[in-house]
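Got a structure for you, written out below as structure tokens; questions coming shortly.
Complex shown without one protein chain; remaining protein chains in place.
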Amino acid sequence: MSASSQLAAPPRLRHRHRKSGLFAVLAAGSLGVGVLVVVLLIFATMRESGALSSMHATATAGLALSQRAATNGTESTPYVSIAQVTPTSPAETLGLAQGDALLAIGGNIVRDVREVWATVAALPANKSTATIAWVPNLEALLGELELVPVAEQAGTFRVRLAYVGTETVAAKQGLRDGDVLLSANGLALHGSQQTWQAMVTAARTNNAPLAVVLERDGKRKELPFRVQREGELPLDRNLIAALWRFVTSLDEPRYPEHAGLASAILGSLLVVLVTILFSFPLGIAAAVYLEEYAKRTRITSVLQVLIANLAGIPSVVYGIIGLEIIDRTLGLGRSILTGGITLGLLILPVMILGCREALRTVPPWVRQAAFAVGATPSQVVWYQVLPYALPGMLTTMILAVSRAIGEAAPLIMLGAFLFVTYLPNGLMDTFTVVPIQIFTWATRPQAGYETIAAVAIVVLLVILLVLNGTAIVLRNRYQLRW
Amino acid sequence: MQATLTVLPRTPSLAAPRHRRLFEAAVRYTLLGCGLIAVLVAGLTAWTFFAGSLPFFEKVSLGEFLGSIRWAPITVPEGYGTLALIADTAVITGISLLVAVPLGVLAAVFLSEYCSPRLRSFLKPVLEILGGIPTVVYGFFALRTVTPWLQEMFPSIGFWNGLSAGIVMGFMILPLVASLSEDVLYAVPRSLREAAYALGATRGEVILRVVLPAAMSGIGAAFILALSRAIGETMIVALAAGRTPAWPPDPTQPMMTLTTTIVNIATGDHEATAFIWAALFAIGALLFVVTLSLNIASHFIVKRFRELYE
Partner (left out) sequence: MSLPAPAPTSPYHAEEGHVGTAIATPTVLATRDFSLWYGSHQALFDITFDVPEHQVTAVIGPSGCGKSTWLRSLNRMNDLLGIVRTEGSISYRGTDIYERHVDAVEVRRRIGMVFQKPNPFPKSIRDNLAFPLRINGIRVGVEQRIETALRRAALWDEVKDRLARSALELSGGQQQRLCIARALVTEPEVLLMDEPCSALDPGSTARIEDLIQELRQRYTVVIVTHNMQQAARVSQHTAFFYVGRLEEFGPTREIFTKPTNKRTEDYITGRFG
């Protein structure tokens, strides 16, 4: 028997090795799942946020859309209503007005608001305009109406054109005052709102004029009536422009396509500024005292344990402190100042811990050498210890700031500024921050808010990625250097 | 050739010049003051909860608070039992730990035992960055992505449900568990492993029979810390789990945790003098005491673990 075959694994050992390999795969798989699931969720959010440019397109064209449903007693069909038209916008120039119903974009029928944005997104990339079809609102379509009871059916009404004027669609297509509308494309017409909605529903099924049956001078008469209008609407789908408008506009509680992150971004900036001003000096000073000045006693070690574990208290608990002590007892109100100090309290233990850690990386001989040439304690700290510990402290500071930027729970406690539609102009103003804006948008029912919540998340994640990435690079380089 | 220099002027006495003494003292006491503020904050926190929840426990017995399932602070008659809230918290926490602990510990095993140093130096920051994602973002994931997925698989699941919140919370805590466990595994001495290898154990056996048992108490500490984190998590549950206490707890339906209750009270439109604020402090105190004790327990377990191997 050769030596090599003597050392080959016997079957039993091979089996054990295979089990060992399986375990390795399991371990690697766990890490993979842990990372991939979150990455997948982030991608799902990024996809969700993709609708922003379409929303931007309809918004800059001058439209604010809302979801309505047409009911004819038994069934309800959703349609897209034009809730607002911006003055002097392309949409107004085209003749769109509030209350119109949007039928189709680029020949594709749209039934709900999400479909509008999906359709706009699906337009060929090189197209900067789209043909849109719509039905003018009731008044523009039919003028003034009056209801006439149906003799044989109590409680049912038909509509009679009371005043069509000269500008309405009806007048232009030969309808006259006094005509009573009976049906359109075979759909019976009752009541004024229902009549209009039935026409919208009928117009959506094909692009031809409706076959309207009416009673004129006691006689039934069928008339082709084209209710839909068409026009080319410019649509700006530039993502950069969309993002810029998003981060520079204020929140809008009804129309997500017009809502923006400006007040939240400014709020976050100001809050974090207060947080930094509050917790950095305190945290660094406390760490320097504990590490460089205080004698190692029982008290300092108890403090050490306390501080380390305060860092793990739920953030919502700090919200209660902020609410009770800073807002009510100190009387600072639900202001940016209160929010910043609350977050400052939250990250103070983290700051102290991290800075102590950084100070501990300074080798004792640096201090010894400095003392030996006659430096005073403060000179040792200022000229030798702090410069040495700076990268580590910076890492801590950046991580602390990014934690503060992402915190929502303690600030929600301070009053959940659900509708902040102004820019804060001072530290005593009420405010919102990006995470809270995400929270409120994510919980609003109207279609489109989840999209801008997703966009806000992407913005937030990019900022945090840059911050945390910097911190990690800084730390790794500094670990290499020393 | 040596340059000549005037001898430095020296004060004749060895006493520190007055200005320097004053300056050093000022620096020292300023730093001390800052340290004391940090301590004061800790003390104030404890005091706030103690003083704030006193009026509550004057009216509601501890037995009712912890033992009754009826949480109805604004209906008449009022009910201040948190048992249902605690149960809901426990269920969601349990789900999240079911996700986070096995995956996190195994991930740590991979990082510390199998991974090449280069891959490790890439993966650790990735985990760290994932751990730095704000919880409100995880809440959005749960509400807008995971719940719809779950609803596709099990149509009976509600729009708000504890399951989705728990699962996503698990993935949020995973980096924490992984990094703490990895530190612990890393601290298990080489000599232990080498002894096992010398006896002819395979790699998997060394890890399962030697390294993991040796690291057990440290991993336990990581578990406790994860538990504390899950109990205190707010935004995920506030977004995805709903705001109705469920009894008996059913994770497919809306649930209300202790933290959501706090948010609910604070965002509700209550008079500043309303009794419900006392309830807020009582629940806050409960959370504070529980999480602080868990953290300190974990701290000492880790400390003992380190002393064992150093």
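Going by the order they are written in, the chains are A and B; count residues from 1 in each one.
The criterion applied here is as follows: a contact is a pair of C-beta atoms (placed from the backbone, for glycine too) under 8 Å apart; a residue touches a chain by one contact, two chains touch by 3 or more.
All figures in this text were calculated on a predicted structure; none of them were measured in a lab.
Though it is not drawn, the left-out chain touches A, B in the full complex.
Residue A:375 is the one among A:375, A:427 or A:463 that touches the chain missing from this view. The residue touching the chain not shown here, chosen from A:109, A:305, A:366 or A:474, is A:366.
When the omitted chain is restored, the residue from A:129, A:173, A:304 or A:384 that touches it is A:384.
Along chain B, the points of touch with the absent chain fall at residues 2-5, 7-8, 10-11, 13-16, 20-21.
Although one chain is not displayed, its contacts with chain A can still be listed: residues 295-296, 365-376, 379, 383-384, 388, 482.
Note that only the chains that are shown with their structure count from here on.
Chain A makes touch with chain B in their complex at residues 13, 16-17, 19-24, 26-31, 33-35, 37-38, 41, 44-45, 48, 281-283, 285-286, 288-290, 293-294, 303, 305-310, 312-317, 319-321, 323-325, 328, 345, 348-349, 352, 376-378, 399, 402-403, 405-409, 412-416, 435-436, 438-439, 442-443, 450, 453-454, 457, 460-461, 464-465, 468-469, 472, 476. Looking at the complex, you find that chain B touches chain A at residues 20, 23-24, 27-28, 30-35, 37-39, 41-42, 44-45, 48-49, 52, 102-104, 106-107, 109-111, 113-114, 121, 123, 125-130, 132-137, 139-141, 143-146, 168, 171, 174-175, 178, 202-205, 207-208, 225, 228-229, 231-235, 238-239, 259, 262-263, 266-267, 272, 280-281, 284, 287-288, 291-292, 295-296, 299.
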